[in-house]
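Here the complex is missing one protein chain, while the rest keep their positions.
And then chain A:
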Amino acid sequence: MSVVVFALVQLVPGDPIRLALGTRFDQETYDALLARSGLDQPLVQQYLTWAGRAVTGDLGVSFRSGETVTSLIAERLPATLTLALASILVALLIAVPLGTISALRPRSLVDRVATVLSQIGISVPEFWMAIVLILVFAGTLGWLPSGGYVGLTEDPAGWAQRLLLPAVVTGVVSGSVITRFVRSSVLEALGADHVRTAQAKGLPRRQVFTWHVLRNALLPLVTVTGVQLAYLLSGVVVVEIVFSWPGLGQLALQAVQARDYPVLQGAILLFAVTFLVINLVVDLLYTAIDPRIRR
């Protein structure tokens, strides 16, 4: 995997040193910098050096700022984690009730409205939604700040206020995707034969629904939530930019623009690891909820 990460980054066109020097270009400085960054070494050599350090947690030093990549990432991580978790919360708060109600009354007015809304949620560009929300809630109504980030411990109220709009934007998008999954999996669970057995036992309606429908619809929900969370954790670039949210997405974008290879490699490696970790967690959860997978 680290090979892929490394190779991908090498594919980014452009010369980082030239970019770093900008207009103050002179050959001597260029050569000096090139030697210091190790970019004059053969690629394989570069990779081995990088990978060797990466396993010890040393991801190198940013070409642009000179800070260590690890510290740059650590700086951005809280903002990204906050936004991702808040978004997934918003998404689930929308998707679970809406998808369930739709499944309970398929083709009803609620279902049709939910279908249209989730279609809109999936297809409307995030930046557009973000700008509209900023115009309304930060501009016209003036209830919320238009962007930025403060730590939870520094200013809890400010933290929540700044978090709300970006979390709603990304949450609505993820929520729209999840709503459809919830609808179809609840619908499928409702039609299962064992639901009839549960009813025939004389269980109260709610118990039938909770333990013989929702409980079974949980399996696909866990999977799709994991996928969405992985996506959110890899930084939602557009939303981060519109809301000046100092997350990993922004960091990665800046690194691309500056051809800041070490930062870019570090960020991508982190995304890949995140993805693997989430997959692992989803698998573990799956084993916990579905006895058929246990061994």
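Following the convention adopted for this analysis, contacts are C-beta pairs under 8 Å (C-beta built on N, C-alpha and C of every residue); 3 or more make two chains touch, one makes a residue touch a chain; residues count from 1.
We take it that contacts and distances are computed from a predicted model.
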(request) Mind telling me which option in "Hydrocarbon reductase", "Xanthine dehydrogenase family protein subunit M", "Peptide/nickel transport system ATP-binding protein" or "Isoquinoline 1-oxidoreductase beta subunit" is what UniProt lists for the chain we can't see? (result) "Peptide/nickel transport system ATP-binding protein"
(message) Using the touch definition from the top, which of A:Val3, A:Leu141 or A:Ala200 touches the missing chain?
(response) A:Ala200
(message) Please output the residues of chain A touching the missing chain, sorted low to high.
(response) 191-194, 196-205, 207, 211-212, 215-216, 289-292
